[in-house]
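A single protein chain has been omitted from the complex, and every remaining protein chain is retained in its original position.
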Amino acid sequence: MSHALRRFLGPRAVVLPFAIVLAFPFYWMVITAFKKTTELYDLSSVPFWWHDGVTFSNIRDLFQNTPYVTWLENTALVGVIVVAITLVVALPAGYALARLSGGWGQTMGVGIFLTYLVPPTLLFLPLSRVISDLHLSNSLGSLILVYPSFTIPFSTWLLMGFFKTIPPELEDAALIDGCSRIQALIRIVFPISLPGILTVVIFSFSLVVNEFIYAITFISSSHNRTLSAGVPTDLIRGDLVLWGGVMAATLIPSIPLALLYNAFLNRFIAGFTGGAFR
Amino acid sequence: MAERKLTRKELVKRAGVGAAAVGLGGTAGLEKAFAFAGPHRYTHNDLKYSLSILQWVHFVPAYDKWLDGTYIKAWGQKNDCDVTIDHINLTELPARAAAEVAAQSGHDLFMLLNPRADLEDQVIDHAPIVQEVNNRLKSKMNDLALKSTYNPKTKRFFGFSDGYVPDPVVWRHDLWNDVGESPATWDHVLKAAPKLKANGHPIGIGMSNELDSNMANIALMQCFGSYIQNAKHQPVINSKNTVNVLKYMKNLYESGMTNEIFGWQPASNNTYLYSGKGSLILNAISATRTPEQLGLPFSDNLWIWPIPAGPVQRLGLEHVMGVYVIWKFAKQKKLAMQYLADLEVFYKGHFLNSQFYNFPSWPKAVPNVGKYLAKDTHKPVGKYTILGRIAQRYTANLGYPGYSNAAVSEIFNTSLIPSMFASVAQGKSTPEDAARTAQAQFAGIFKKWRDAGKM
Partner (left out) sequence: MLAPVLIAPAVIFILALVGLPLLLAIYLAFSSATSGSLSGHWVGLANFRHEWGNAIFQRALWNTFWFTVISQVIVVLGAGILAHALMHPFRGRWFLRFLILLPWAAPIALGTIAFQWILDPTFSIFNWILVHTHTIGAFCSATGISNCSATSPPNWVGDPTLARISIILVHAWRILPFATVIFIAGIASIPTEVHDAAAIDGATGLKKFWYVSLPLQLPIAIIALLFGIVFTATDMTVAYVLTHGGPFNSTHMLTTWAFTTGIESGSLGEGAAVSLFLLPVLAVVAIGMLIAAKRAEVA
């Protein structure tokens, strides 16, 4: 193989197959979202293109007959608030654990991580009790309260690793200049840790969007639901699945989110680089 | 009648939306369905009470629209009550029920789709509602509903069944004609199966971990005289009849079905039929209504028959059983009970708006069922008439000949019956071994719930 050809193919030859395998279900989702139901059930039709023409009725039904937009809004709202809470709680905690001397910091770091080992399929029952005692049943507040319980541990652990890479001399210099610890934290450390913060934002947001066990058990009214909970409810009626609608409902948040993650990937890499394992 | 806030015309118009879907072309019956004997008194939005209900997303969207938009508003007006209904996916019902019990708070009325005798301690005794409906309708609920909601040990009603969905066979008349057969008995089915399969149209009876397979397999067992428990609530799965039906199903699979049936979801047997491939499935009439709506080319060739007769009897199972429960912690118990009683007495609206999906547990609640069924205009005209007979004669409760109890419920929910059938059909065990294993499994489950005092 000529050198030029090898250079052209090189990484692409490796990446392309992966990209095809990973994204290929999404291509199929796009086709299905615009496909007529009768064609979908027709065994002789080609699944990868349209035979009977394109239809917008699936998408129209999704937006008109279900509170899809509301679900998107709810999910976004919960995501933003939970990310904010996570940052507010995890930043100081990560910092403190990073600067904490002795084995304590490391132990607590590991301990925090172990909270992931408890499956929500077990926890949702006692938590239902808590939610109802706090009169948060059937409201987004229940999710806003509970989601940080799985975004905070990860974020704290990540930020802890990240802060460890920032030389204490930087803060000492600020302290000598007359800042208090808190001021040094806010003025010096946090700006440098922007990549780490972005990392936390992206991971926490993706955890929120994916969660659905708490979402379906704490909230029963369709209008108060988030995306993961609302779609299986309104688009799966007994033994009738509205496939076109489900696919459209899946694509609409996935594409922007993937674009977002991609855009932040560079910053994000820097975040991880400084983080987890130093 | 005295003047009403909601004019007759308005009511009729709204009811008409539902009626049109049914193809009746008239609204007189529906209008009467919720003429709650009296004027609508409350015209302002400040209703005194509030009642919260949780139930599944009905397969027929028009039904939920009617229920939410018309029925509960009318009922609420009459009873000075703001009624809200939350609809969730039927697969979420168990988790939601557990969460409400754990939280000791939730909806006043919770509708389940199968009898949950294990919830008895968490709910009130529904006997007063049963009594009221008996009085008002001057008749009793059918045996199916009784055996699904009554605990003979504690003598309590652990639920109130408003209605149920019968489970016929839905089959392609044209395809069966081509092979000169019809599914009158299971023997006929076995005879026709290889010919149908050779024509590219196998039978579609699932053996998967899901609702339809569960129902179909247990119903098939009944036709062969094989049962999970006897009338004394002892597990009797290990019997000659069970071995026979397992052998039958293995034969049927090998000669007339494909391995697709092992990986099904509740929607799968439907889509199998809609693709044109399947020649027979056991399913509620969602399997005929959807083709009608989609305008599938063979929808006029879909016939509805009772379950084929087996060597012992012709007896099917309900597809889903509507069972409402009122939690002990519910705030509006009296109103909830009133709601249920009215629901049953005025069941005609529910029967019609659900396109005949929902049948009343008190047969007298909709006395001339046959008349409505015959009026359905979809071809072949009158094809839904048989549904009345199926509902009355050929629908047994889960746990027949005994009562539905927590043990039967667990066996159902862990899909042990389809597992048994599948392992024999796939050659993983012999019918005799499978029956024996099942007996041991069931014995353990029965003992557990008996020890817990629930049976």
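Order as written gives the chain letters A and B; numbering starts at 1 within each chain.
The working rule: a residue touches a chain if its C-beta (ideal position, glycine included) is under 8 Å from a C-beta of that chain, and two chains touch if they have at least 3 such contacts.
What you see is a predicted model, and the numbers here were worked out from it, not measured in a lab.
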| item | value |
| --- | --- |
| Per the touch definition above, residue among A:Leu140, A:Val201 or A:Ala249 touching the missing chain | A:Ala249 |
| From B:Ile124, B:Val169 or B:Met207, residue that would touch the chain that is not displayed | B:Met207 |
| Residue touching the undisplayed chain, where the options are A:Val146, A:Ala174, A:Ile219 or A:Leu240 | A:Val146 |
| Listed residues B:Ser161, B:Gln332 or B:Ser409, member touching the removed chain | B:Ser409 |
| Missing-partner contacts on chain B, residue numbers | 94-95, 97-102, 116, 118-119, 121-122, 207-210, 258-265, 268, 271-272, 275, 277, 406, 409-410, 413-416, 418-420, 422-423, 426, 428, 444, 448, 452, 454 |
| Residues in chain A touching the chain absent from view | 10-12, 14-16, 18-23, 25-26, 28-29, 32, 43, 46-48, 88-90, 92-93, 95-97, 99-100, 106, 108, 110, 112-123, 125-127, 129-130, 145-146, 148-150, 152-153, 156, 181, 206, 209-210, 212-213, 227-228, 231-232, 236, 241, 243, 246-247, 249-250, 253-255, 257-259, 261-262, 265, 268-273, 276-278 |
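The rule is simple: only the chains that are shown with their structure count from here on.
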| item | value |
| --- | --- |
| Chain B-touching residues of chain A, taken from the complex the two chains share | 37-38, 41-43, 65, 124-126, 128-129, 131-133, 137-138, 213, 216-218, 220-222, 232-234, 236-241 |
| Residue ranges of chain B touching chain A (in the complex, touch as defined) | 54, 56-59, 61, 84, 86-92, 95-96, 98-100, 102-107, 212, 266-267, 269-271, 274-277, 283-284, 286, 290, 294-296 |
